[in-house]
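So that we are looking at the same thing, I have put the structure below in structure tokens.
As you look at this complex, bear in mind that one protein chain is not there, while each of the others sits in place.
What follows is chain A.
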Amino acid sequence: MTLRTPLTMVSALAMLAATAATADTLTIATVNNGDMVRMQGLTADFTAKTGHEVEWVTLEENVLRQRVTTDITTKGGAFDIMTIGMYETPIWGKNGWLVPLDDLSAEYDVDDILPAMRGGLSVDGTLYAAPFYGESSMIMYRTDLMEAAGLEMPDAPTWEFVADAARKMTDKDGEVYGICLRGKAGWGENMAFLTATSNAFGARWFDEDWKPQFDTEEWATTLNFYIDLMNEAGPPGASTNGFNENLSLFQQGKCGMWIDATVAASFVTNPDDSTVADKVGFALAPDTGLGKRGNWLWAWALGIPAGTDNEAAAKQFVEWATSKEYIELVAENEGWANVPPGARTSLYENENYKEVPFAQMTLDSILSADPTAPTVKPVPYVGVQFAAIPEFAGIATEVGQEFSAALAGQQTAEEALAKAQALTADAMEAAGY
């Protein structure tokens, strides 16, 4: 035996050991949304490029939120990557629970991320989660019903126009309702919509000293406007309608207008599921002339919990899933209409993407939302349809129950606002504000 054979064997073994040491298995927690499901289907591309395997834990949004919160607050280490939103990221980043994403590669081009998204996912200028897809809210409306009502939807309508159009489009006997809006209680349900809408009416959650503002004229106007409009032009049982219920109504041709997440655009224009796919138009969420629009801003982002054993591999995955190349990979496999929207500037400069009907309106909606100055008056919090403080989710869910009860006719708007003011003041005082 010559010396060469054992040498080759040793180097082969060393290479094998090196591969074994660098090939990790990543556990990723995510939600069951269309874009995430597509990402799971394309994982083989990541494994082929890096050698790392991926195990998915897909859960319903609220279950996921509870699950990853338990894990990150106890440093459980069950996940290497978590799918989190714009609400959690600043709070968790500030607490040091997330790995800062300040050393992303040059090819990744972090400056290409839309400024609104980057701002909402950063703490003091440091990015803590990379946006996988972003969304805002906008008006989706039936072009045929609008025409029949003798109206033309402007690109940037006012609430006055929307309310008038809704009343004209309503035909309760024919089961067509002028406007479908969220009514189901919850901080991410009716309160996401109502908080964003209240911005357009000049209302705010807290003043600069963290005093709740539900006793102000602006909130009274917002809530009364919403309840009156829904009673006159909304579907029956609206106080239990969330995103899915309204999507179902719209797809069956029962809504004239629907103001909700931009991600819904791909559902309502899909002829396999929607009976009105070819009759949908889009417009910016309405304003009242005060300079702010009632559209929200949200991102589903990928964050890495501090203390994970696979930090390097996790960073590779986050870069892969939120890169420009990934967008092209989805476009190749599933078409441009199905790429994750709202995260990167370059996507909206892409000629192929400009042909997607709802692309421009989605971008305009995202660009018109500013999480650092969400409403007319100054506020001490960050967030358009929420205030990014840990107490918000609990308080807003309770306030949402009061507003939902007012919509159902169980109490007046004034009673609901008085209760909201009292419970928010109590909770904020208990939290030490």
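Following the convention adopted for this analysis, a contact is a pair of C-beta atoms (placed from the backbone, for glycine too) under 8 Å apart; a residue touches a chain by one contact, two chains touch by 3 or more; residues count from 1.
The rule is simple: contacts and distances are computed from a predicted model.
Missing chain, UniProt name from the options "Anti-sigma factor antagonist", "GntR family transcriptional regulator", "Aromatic-ring-hydroxylating dioxygenase subunit beta" or "Carbohydrate ABC transporter permease": "Carbohydrate ABC transporter permease".
Set against the missing chain, the residues A:111, A:272 or A:351 yield one that touches it, A:272. Interface note: of A:62, A:126 or A:231, the residue touching the hidden chain in the full complex is A:62. Within the complete assembly, A:247 is the residue of A:101, A:127 or A:247 that touches the hidden chain.
Only one of A:37, A:312, A:373 or A:431 touches the chain withheld from this view, namely A:37. Mapped onto chain A, contacts with the missing chain fall at residues 27, 29, 31-34, 37, 40-41, 55-63, 66-67, 70-71, 74-79, 188, 242-244, 247-248, 251-252, 261, 263-264, 267, 272-273.
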